[in-house]
Every structure is written in C-alpha cells, then in structure tokens.
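Up next is chain A:
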Amino acid sequence: MSRIGVFVCHCGENISRTVDVERVAAQVGKLPGVAFATDYKYMCSDPGQNLLKKAIIEQKLSHVVVAACSPRMHERTFRKAVESAGINPFLCEMANIREHCSWVHENREEATVKAIEIVGMMVERVKKNRVLPTITVPVTKRSLVIGGGIAGIQAALDIADCGHEVVLVEREPSIGGHMAQLSETFPTLDCSQCIMTPKMVDVANHPKIKLYSYSEIELVEGYIGNFQVTIRKKARSVDEDKCTGCGLCMEKCPIKKIPSKFDCNLGMRTAIYVPFPQAVPNTPVIDRENCTKFKTGKCGLCQKVCGPGAVDYEQEDRLIVEPVGAIVVATGFDLYTINEKPKGSMIKGYGEFGHGKIPDVIDGMTFERLASASGPTGGKILRPSDGKEPKQIVFIQCIGSRAREKGISYCSKVCCMYTAKHTMLYHHKVHDGQAYVFFMDARTPGKSYDEFWRRSIEEEEAVYIRGMVSRLYQKGDKIVVMGSDIAVGVQVEIEADMVVLATAIQPQKGADTLAQKLGISYDKYNFYSEAHAKLRPVECATAGIYLAGACQGPKDIPDTVSQASAAAAKVMTLFAKDQLEREPIVARVREAGCVGCFYCKKVCPYGAVEEKEIRDRQGNLIRVVAYVNPGVCGGCGTCQATCPSKSVELDGYTDEQIVAMIEAL
Partner candidate 1 sequence: MHSEKQKHSFEPKIIAFVCTWCTYAGADLAGTSRMQYPSNVRVLKFPCTGRIDPVFILKAFQQGADGVLVSGCHPGDCHYIAGNFHARRRFAAFRKLLEFVGVDLNRLQFSWVSAAEGGKWVEVVTDLTEKVRAMGPMAEFKQLALEEQWSGTIGTPELKEAYNAI
Partner candidate 2 sequence: MKEKLNYSYYPGCSLHASAGEYDLSTRELFKKLKIGLTEVPDWFCCGATPAHNVDELLSLSLCAKNLELADKVEGDLAVACAACFSRLKTTQNVLSESEVKRKQVEKAIDAPVILDSHVKHLLEILARDLGPERLAQSVNKPLSGLKVACYYGCLLTRPTDVPNLDCVEAPTIMEDVLKAVGAETVAWTHRMECCGANFTLSRPGVVIQLTNAILDSAKAAGADCVMVACPLCHGNLDIRQKEIEGVYSVNYNLPVFYLTQLVGLAVGLGPDKLGLAAMMVNPLPLLKEKGLL
C-alpha cells in the first residue's frame, strides 16, 4: 500500500486567495492511499522543502504530490528535494493549482472544487508511477564533420583545437568549398582565397584532424555519443601517401579540354587534375569518365611520368568505419540552376533570361571567377563570347529567390550584398564602364552591410533600378534588357554588353539523402531543420547532430563561421562529460506482446526503434521484435499510441497512469 504525502502550497496569496488550501488538504487527506496532507505558505522556499523532506522521513512516505504552481516551474526543484530524502524523483508529481486554477478563476468555491479534483487526479496518477533509473550512455569523444567548406573547416579546427579528434569528410577532391571560388568578400573586399587557404592548410596539418577528401557518407548508425559512421572513400586513382604533388602528371596529360567545374566552365582542366592550384590535399584525381586510359585502355602517360609511382589505375572505392560521438553537418549550398529543370522537382527554371543560350548572360558565381585574380581571365572582366571588356553591365537580382512561381519563396540573403560587391569589383576593373542593377528590394541587414551597398551607389556610381526585368534578348552583340523603373513608373530599356544573374542559394544536391542517412529532418527545400528556430538554432532534433552553415538556410560567411563555431561549442559541451545522463522518459517494448509489425518504427521521429532478433539457445531465430534504443528515444510516445498490441510503453506516461487520472474524475 502506498503512503502518499500531499503538500498544498499557498504561494503567498497567489493560490490561497482563490483556493481554500486548507480544505483542499483536508479533502485530499481522506483519499485512499494518502497518508499525510498539509498546506504551507511557500513550498518552494527552503523551509518548505525541509518540511517536505522531514515529512517523507517521519511519515515514511512512498510517493509525493506537491500541489502548487506549474510543473514547468518547479518540478525539478521538488524532485530534487524528494531525491535527497531518499525517494526516487519520479515518484513525485506536481498538481498545477496556480496557473491552471487560482489565477484563472475568481469564484472561490469553483476554484477550490477544481483544485481538489486536480490534486485527486495527481494522487491517482502517482500511485501508478514507477521507480525510474537515470539513464546514462557513454560518449565517444571523436567527432565527424561532414563538408569541407568554410563551415566544416571552422568547426573541425575549433573542435580539434580543443584536443578532440575530428574526422572531416569532403565530397570533392579538395576542401575549400564555395568560398575558395569567390574573388573578394563583402563588406571589406578582402580576397577570399587569401583568408581561406591558410585555414585549409591548417586543416591539412592539424594532428587531430583526419581528412577524407573525395569521400562520402555511406551509412550512419548509433545514437548520441555512440555513432558508427561508414565512409566511402572514392577511388582517386592516385595514392595519397606516395604523391608529392609535383604536378607532372597534369602537365603531361593529353586530355586538356575538360571544362573546369571550379571555374564555372570558363576554364579547362586535364583528365588527371586538382580542382585549383591551392587544393588541399594537393593530390590529383583521375576523372575516369574523361580519361583515355579508362575509356580505351591506352595512354597511361601519367603513370609513366610519375616518379614516386603514385598513379594507381586499379584503385577501388574503400569503405571505412569511424566511431564518433557527435556529428556536425556542414554540407553547404549549391547554386540555383537557371535553366535546368530537373524532372519531378518542384523548382522551375527561367526561359526569359536566355541563360545558356546567350553566352554573355552569366550567373553570379561565374562573375566571381571572372573577377578572381586566380580565375581563368586572371581577374579581367571579359565577355565569355568574344573576350571583350563589357562597358555596360546589367545585374539582375532575385533570380530564383523570392520567386514562388519558380518554386522558391525564400530570400537567399546574400545576393543583394554580392551584387553590390560585383558592381564595385566591376567599377574597380572597368573604370569607364557603367553598372546597372535591377532589384526588387535591397536587403542588407548586417554590420557595415547597408553602408557597403550605399557605397556601391554613392561612390562607385552603380545605377540601381527598382523593378524586375521582364526578359532579355540578343541584338547584334548587345543584350537588350527590358525592365521598368517603378519609382518613375516607366519602362526602361538598356542595351547591355553583359548580364549577370544573381542566382539563389539552394541546399546541396543529395541533401535529402544524407538527411535520411543521418535521421535528421529537413524542410521542403531540403534545408536541414534546427531543433528550435530561436533557442536551439544549431542543434538538430536528433541528439548529437549539429548544423553549421548554409545547409540549414542561406547564410553569408560571417554567419556561417559563427554557426560553425557554435556547433563546435555544442560538440565540446557534449564531450565535457564521460557519461551522458538523460531523463528516463523513454519508451520500452514489452517483448512478449510485440508482434513485430514495426508500425512504431515507421512513426518514430528519432529512428530510435530497432529490430531485435530473439533467438533460442541454439541460435535459431524465433521472431523479430521492436527494441527502443533509450539513448536515441526522444520520449514523445507516438509509438505507444500507435502500437496495435499495446506492447510499447512510455515511462512516466504509461496507459495505467493516464487511465488512473481519467478515472479519478
């Protein structure tokens, strides 16, 4: 038989003003199982807590109900108090007679009756409460960072600098990401590569960072503190250990006319290549699709010239398993493709701007490569069609962004700023040229950002025209831009030499597939979802996985770096403990009843339900049942409500407890 103690709080006058607390204590004291009931002015105060502890010991209480404020306020306080008096904290419940009773009702009689019923419900509930042990899980103090752009690099360096090992996985042959492609960065106009490459070298040289370039995530298993990650290391055809990075192979390679993706197809590369001269690692990779050796079996020049014998045509993909405790996802962004309309995608393209048909209509990243000192033109702004310097250049903002019709209704956040930067770079390089910008709104929040934009207009004399462009067409060697100036209210026509489209930011291709491997959620655009839009912007809802950079939403470099460092800090918080403690509100499967339908597995938002094989002593499979991994379970209880055989129960919210409460009414 349980000996329940009920403690009714006055909360000064907050409760006792409308609720007759003494009557509540007296009435509840008569309920079966209640051994002790009292009221006190401030239960949460030190003397109040001492009263509680004393009563537990003196009255030999087995369960406790504190009728006071919302459990969101003081549940932790009272559970700690009962624990110190020797009772399992989960045998203590709170009845909310303040926020849900005394504060919202004026009639004393009604409020008192309601309070008695609320406390009565909690008494019946607490009778069914079970002792719950605190759950602890070990932590593997290594972390995985997915993506080697500025976000991944920053997170990896921060974690590694704290002395924890980092596994950095990059899909491309080199780390650096999009930032390595940029010319200069807003709002200070410092050269992107100048600030980026030292960080890349730091990654390569850091003793705590294990870099897997040209690799992808194959499989993620496990849960917070205990992930097992399988990495596919794609065949590079060059042995990284032997290669000295001399570059002779690239010099000799006869296939030299492959458009370089890094240079937005403006420049050419060889079949054995590094994406750009400062690549990290500086080990070439053979593009097997374009290599004569792989296509016809002939050639093999690179192998012949390679002194250390690093070129290995036989190399195959390797799968490597790495145990880690935390994962930082930093897969970054991709640019909206203006023409391409992938089948089945909700995103549409633009036909009216002639991108892909008119050679001098280019996108923003292509302009970055044109303006970059290390780019294919050596930093000269030249038209792709005839190599002439454009004297009239038109920039059009919001290509893909804020275009519901095209399938993207969000603002890409960086385009206003990078277009302002483009007009400045253009004016610095073509002094007698004129830049025009068609824009809908200029969105430049951020430190020194609006000033930067205004500078492009006031000092660099870019002409901004508010209004979207309707279409572009070729006329001789000019491009006619048909727009309007909505401030004046007339149509505007410009004959431009070159048009730059400020394309939207999209998540990386395959972001959804990776999310499914990781078990994290993503929105309809495939941006990864944070646990809370305001208060947990770095964490995923899945414990132990953190987000950094543009994979979570469009971001500029400073925001990306901040979030990467924040993600690293979160990882370090996790690694500060050897064992993880968590609330034992988790689901448990009653294996005897489980029929193995795995509906629970389908509905579990955390992927906490696993299939468990039950075997006899001889090792023969008897049946497969569900198993809830307590380390991963979030404690929502959806599985329990779904289970057709009622064989899974959420600790702390069992059917028994709920039914007891309903029956108490």
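How these were chosen: all candidates are chains of the complex that A comes from, given by their letters.
What we mean here is this: contacts are C-beta pairs under 8 Å (C-beta built on N, C-alpha and C of every residue); 3 or more make two chains touch, one makes a residue touch a chain; residues count from 1.
Model, not experiment: these values are computed from the prediction.
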| item | value |
| --- | --- |
| Complex member in contact with chain A (any copy), out of 1 or 2 | 1 |
| Chain A residues within the candidate 1 interface of the complex | 70-72, 96, 98-101, 103-107, 110-111, 113-114, 117-118, 121, 521, 529, 541, 585, 603, 605-606, 634-638, 640-642, 650, 653, 655, 658-659, 661-663, 665 |
